[in-house]
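Apart from one protein chain that is not included, each protein chain of the complex appears where it belongs.
Moving on, here comes subunit A:
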Amino acid sequence: MTTFKHILVAILIMLISGLITYYLKPNNPIIMVFLFLIVVFFIFNLIIRKSLSFKNYFTNQYNLFTTKVWHQKSYDIPKDLMFEKIIEVINSSNFKLVETNKEKLEILAISTITFKSWGENLYISFETNGNETIMKFCSTTLFQIYSWGKNEKNYDNLLNDIENSLIV
């Protein structure tokens, strides 16, 4: 799937470059429509990124416009307690807590958009395996094919925050 994604992105870039050089004239309707669609798509993504309901859209493997990095970590702390703990940790971290679902035990946190980054969506879900709680993290970056290690770095920082918070 990753190879297919890379090939498709390469073809898209070549196609767009070709189209732009061919049609790039002031007030060309094709270019105007193309630019308008890009802007609409960007705005649409920026609006829906702050909702847990669109988790599947951003984390879907067929969505080629986001980077998805999956991690999981287990703790021998009950699921409900761990859920509250993570909320506490996120509130004191660089992430901003956006939405929580106590019934499904899901959390959405985002990092802010800066000049360097399109922003990152962090989806956390909880599962139980015996006495352990497995936390699944999915970090997605919008409009970016590669995360350049930023997602992993943010995940490591969050994990450190969780570990430190277990020292009371």
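Everything below uses one rule, namely that contacts are C-beta pairs under 8 Å (C-beta built on N, C-alpha and C of every residue); 3 or more make two chains touch, one makes a residue touch a chain; residues count from 1.
One rule holds in what follows: contacts and distances are computed from a predicted model.
Chemist: Looking at what's absent rather than what's present, what does UniProt name the missing chain, "ABC transporter", "Cro/Cl family transcriptional regulator", "Transmembrane lipoprotein" or "Biotin-dependent carboxyltransferase family protein"?
Modeler: "Cro/Cl family transcriptional regulator"
Chemist: Which of A:77, A:97 or A:134 touches the chain that is not shown?
Modeler: Residue touching the chain left out of view: A:77.
Chemist: Of the listed residues A:71, A:85 or A:136, which contacts the missing chain in the full complex?
Modeler: Candidates A:71, A:85 or A:136; residue touching the omitted chain: A:85.
Chemist: Take the complete complex as the reference. Which residues in subunit A touch the chain that isn't displayed?
Modeler: 75-78, 81, 84-85, 88, 163, 165-168
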